[in-house]
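Complex shown without one protein chain; remaining protein chains in place.
Moving on to chain A:
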């Protein structure tokens, strides 16, 4: 039972950390709870499908199907997070202002929310499919119902608890800085996911490594430890990254930071009436 609890906990924790950051980042957006719940539901359904199709995925691309699948899943999450943070850099200030007013539902943002629903689904799908395969093996191996159910409950419970802890911790950040912090976390999260995608592509010999183990800090904090794994998810920590992982990490970080700055500089003022007469004439004529 403890073995089951431990593996389930580690996988659930990975997904829960991502989900809680997404939850915090969408604070104040209307119907957010519904979107997140739907994302988790879709993710679980997807995990079952992926586990059932595992042998098919394994055979694809002359045995590198698993690596390609993982990399694609991770990179699409990176794209969606990227889209969201860039969108938020335009609308974050509005959102923060409206939040104070009681009952003011922010209508905008549902398109960005759909993307983050996909991020939640992807996180649950990836970790969930590992859990499904593991549990399937345990059942074949003849584990008792008590051990199985107890292990799942313990693992999911403690993993989710960690996610909630992070979420409520984030809520304590003052509103003035809230979206800056959560957007920053999303950027680091996306960069880390891009780096992991690169790692999978190197593992499948689809990308050159450009140097394995560029540095080694496993003596300080190993990838296998709980803290190392947590930091791996949150900021993409890797005790001994390959060169190409650093390239993916830095490129994602740079693109997102530059994208956010560009757009927040050209962001419209809260009220369209207060626009300067020099504003883009094309958008003026549309109104």
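Keep this in mind: a residue touches a chain if its C-beta (ideal position, glycine included) is under 8 Å from a C-beta of that chain, and two chains touch if they have at least 3 such contacts; residues count from 1.
Note that in this section contacts and distances are computed from a predicted model.
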{"item": "Undisplayed chain, where the name is taken from the UniProt record, one of \"EfeO-type cupredoxin-like domain-containing protein\", \"Elongation factor P\", \"Xanthine dehydrogenase family protein subunit M\" or \"Hydrogenase formation protein HypD\"", "value": "\"EfeO-type cupredoxin-like domain-containing protein\""}
{"item": "Candidate in contact with the missing chain, chosen from A:58, A:72 or A:175", "value": "A:58"}
{"item": "Of A:28, A:155 or A:204, the one touching the omitted chain in the full complex", "value": "A:204"}
{"item": "For chain A, residues in touch with the removed chain", "value": "3, 7, 54-55, 58, 63-64, 66-67, 130, 133-134, 136-138, 140-141, 199, 202-210, 212-213, 218, 222-224, 228, 238-242, 251"}
